[in-house]
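Shown here: the complex without one of its protein chains, the others still in place.
Letters A, B and C name the chains as they come in the text, with residue numbers starting at 1 for each one.
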Amino acid sequence: MGRVRISILGSTGLVGQWMVKLLDNHPFIEVVKLSASPGKVGRRYGDAVSWFVPGDVPEYARDIVLVSTDPSDHKDVDVVLSALPNEVAISVERKLLESGINVISNAAPERLNPRVPLINPEVNWDHLEVLREVKGSWLVKNPNCTAAIISIPIKPLQELIEELHIVTLQSVSGAGYLGLSYLAIDGNVIPFIKGEEEKIEAELNKMLGKQSRDGYEPWNRPIYVTATRVPVKYGHMAVIHAVLREPVDQDSVINRLRSFRSLPQEAGLPTAPREPIRVINRVDAPQPARDLDPMAISVGRVLVRGNVLRMVALGDNLVRGAAGASILTLEVMRHLKLL
Amino acid sequence: MGRVRISILGSTGLVGQWMVKLLDNHPFIEVVKLSASPGKVGRRYGDAVSWFVPGDVPEYARDIVLVSTDPSDHKDVDVVLSALPNEVAISVERKLLESGINVISNAAPERLNPRVPLINPEVNWDHLEVLREVKGSWLVKNPNCTAAIISIPIKPLQELIEELHIVTLQSVSGAGYLGLSYLAIDGNVIPFIKGEEEKIEAELNKMLGKQSRDGYEPWNRPIYVTATRVPVKYGHMAVIHAVLREPVDQDSVINRLRSFRSLPQEAGLPTAPREPIRVINRVDAPQPARDLDPMAISVGRVLVRGNVLRMVALGDNLVRGAAGASILTLEVMRHLKLL
Amino acid sequence: MGRVRISILGSTGLVGQWMVKLLDNHPFIEVVKLSASPGKVGRRYGDAVSWFVPGDVPEYARDIVLVSTDPSDHKDVDVVLSALPNEVAISVERKLLESGINVISNAAPERLNPRVPLINPEVNWDHLEVLREVKGSWLVKNPNCTAAIISIPIKPLQELIEELHIVTLQSVSGAGYLGLSYLAIDGNVIPFIKGEEEKIEAELNKMLGKQSRDGYEPWNRPIYVTATRVPVKYGHMAVIHAVLREPVDQDSVINRLRSFRSLPQEAGLPTAPREPIRVINRVDAPQPARDLDPMAISVGRVLVRGNVLRMVALGDNLVRGAAGASILTLEVMRHLKLL
Partner (left out) sequence: MGRVRISILGSTGLVGQWMVKLLDNHPFIEVVKLSASPGKVGRRYGDAVSWFVPGDVPEYARDIVLVSTDPSDHKDVDVVLSALPNEVAISVERKLLESGINVISNAAPERLNPRVPLINPEVNWDHLEVLREVKGSWLVKNPNCTAAIISIPIKPLQELIEELHIVTLQSVSGAGYLGLSYLAIDGNVIPFIKGEEEKIEAELNKMLGKQSRDGYEPWNRPIYVTATRVPVKYGHMAVIHAVLREPVDQDSVINRLRSFRSLPQEAGLPTAPREPIRVINRVDAPQPARDLDPMAISVGRVLVRGNVLRMVALGDNLVRGAAGASILTLEVMRHLKLL
């Protein structure tokens, strides 16, 4: 298998920056184009970006001259990774597809389109198989960052679960670098994030469902979600109360979580976490300030009482929930010889 | 009805300070003694206290010389209000009772003792009736601050509810002024508060149950609680998912909440909020930074979907959840001629 | 003296909201018009404003229908109070003046114009006398919020001072409600505020200088300022190291600060603080979280060592530094029969 040449749309935003960083020294993915909003086109990436990610702008990216989102600027790449804002994404991505260019996208539009795979690699890499039938260019979507994080610890328990009550405590970076003002969120909790609860419910049901050549069958469980924003910079937490079909042993739940592995682990893909789920024994885990892992989900406070399983999950909204998931999806697709 | 003379134990702590403040210019409760830990006994309150509550130390309290917790220092009061830490409370309160002194206490020990009324006035003032039979001194307990806050919006919906899933987002002041270091909680969430989940479940079931001369029958509903600490100074929030016996109309739920009144309102007691529950229409309410009321519970995000009711409740953990509840209980007791 | 009828420009911004609040129940200033940006014109104030100030939108303001900034909308007022952003202020204020309308403005443009009085009432109310000669409409400027705060404790010490070294620690609200994102400033210090250091130096020298009918003579002292932004919501702090002409007694400095009174105090104006400067003895004062007063400046850590005087000053940037200063200036002008 050869190298994969890609370009990144929205490369100066928070998610785009993480893509640039994660692809530094990647063994087989090569960034050949970086694109940004019109005002930045023509400038060097290193000059145009306000770099917020830890460390410096990777050497390789500094001198890349920013291009537009126009298909003509992305002719010679195998895949375009899109970290565009939702409002912009819909028309830009359609244009690229119509020009025969493949896209893996973080943006929300089309995620629930039954003909578009919505992929969180460890959870439903097999949904990608549908692409074998596709003629011409294809579109693959990343899930919402919180749905990406929650779906992982749900996956190995899926068959036990009847119904879900989820409360999220989401970090400010989920709203973008300028998304929330200090006066609005410092020392505060905002128990509302526009559209988030609906996305989490629908996307979990889609990813945890079955997709085959003949169609698509969602998981179809009642999922009640309340989403809140908390004054934390990075990391989304979810408190999950799962109503089970029948009581199960708590240790067997922990064991299912700990031993969960999927194709990315089995294939040893570069961006895959060794263990997708880290169950932490410390009584007050997981905490954003202490337990955040780029690609693995940290889980704590596992408790089974009667037919209710409680656990708290924490994941990195920018890496696992966005940039890293896109890249891992690309690695899976190459492994499956889908590109 | 005459004046009530009281003393305050733990008067220099956060809850004790709020008692001192709330009793400034009270129409019929008179603070005659203030007590503090041994190192402070003998000093003027105004000198010994590190005052954290908004505004200045009330005039009336400044020159009161601090006394000990010994019964001999509280002979001439009608009731002792205790804001003692749990470790200290158990023996001090017992001694006072044995010396024939009545106590209303915020401390946790004895809350679940079936012979001790656990009172949140709007919710279960009628549990106080049991005291008519008591010979000698009595002990009344305040609930845990979070249980106090949650029980109010549950009360008018109680008969509809089968089961509760509750996730709390509790402020740092709940752990006391020095309870959490900046390095531990700033920009972080700690999804564990020792003993809190058990207290909330047990105390809700006790308060929402029936107490009669013949005994005590708890509400006995399954209540699944996950308690988290968030970097907020004041105000505890609870996300409540209530599984209902049967679907109900959302507007009728809102109406029940809005029109809820209880004895404290009917009797026009000085510390009673005019409306115990404020349902706020703003889509992103309630927020600690914008919607915190000293004695009323702010409720938002009310949604009924199928047989699940969701609402978010917010209350002042130091006032409604502690100091104010004690004082309101005292006002109710005087109104009921129980003292 | 009769009532003063005013309108407020920029009434939905942070400073405008404080004007609306401070003028609630004012004894002789009546708000007759509220103006906002084009998108809000025609809506009720209570509906159009996102109210961030403590308490609710004052009753009187709720139903006022927002008007434009056009002179035709402000014909029937005695004075327009402007809380406009700097970019907008320059042309709007000029148009009002040309239409014969008087303006008291918080915006930066024209503050250093030698023909425009720059007024912090306790410091240089006498600079207003120049207006007696003015034919037609007049413009009066409020100082920069930090210059307003610092100038007060400097005033009674002015004759002792040779040179100033000032480091400011300014709160986030100084940049407006959306001025700084949480990710940018939480847990951080930004040691740069565009244009601030130059404003503080120039405005202090102008206000502390002499203005007469024949011209204007600045104080002309070297003032070295470094301005920083800190993660605090409200209140600007300044650490002042003043090089003195000669050593002075520390107690006499404290006495000068404590006993400082000016025209607003002598005339008993409604918005004037009783004592413009509160010297706080607590060793760790002044702190934004504990010592912020709406109109008085809190001063602590006064120390004279050799010929250097050190003090730390703290003031409310939205009230003393903006909305309250404008209103107090208006009260002084009425007292002086300048309107």
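Everything below uses one rule, namely that contacts are C-beta pairs under 8 Å (C-beta built on N, C-alpha and C of every residue); 3 or more make two chains touch, one makes a residue touch a chain.
Since we're looking at a predicted model, the values are computed, not measured.
When the omitted chain is restored, the residue from C:P231, C:P273 or C:G315 that touches it is C:P231. Contact with the omitted chain, checked across B:G179, B:G195 or B:G215, is made by B:G179. The omitted chain makes contact with just one of the residues C:P114, C:P191 or C:G215: C:P191. Chain B residues in contact with the hidden partner, per the touch definition given at the top, are 52, 172-173, 177-187, 231, 233. Listed here are the chain A residues that touch the chain not shown: 186-187.
Interface residues of chain C facing the missing partner chain: 165, 167, 169, 187-192, 222, 224, 226, 228, 230-233, 237, 239, 241, 283-290, 300-301, 305-306, 308, 310, 312.
Criterion: only the chains that are shown with their structure count from here on.
When the CA atoms of chain A are superposed on chain B, the rotation angle comes to 180 degrees, reported as a multiple of 5.
Chain B has its Cα centroid nearest to the centroid of all protein Cα atoms in the structure.
Once the centre of each chain is set as its mean CA position, chain B and chain C turn out to be 42 Å apart. Chain A and chain B have CA centres that are 42 Å apart. For the pair chain A and chain C, the distance between mean C-alpha positions equals 48 Å. Residue positions 187 of chain B each touch two or more of the other chains.
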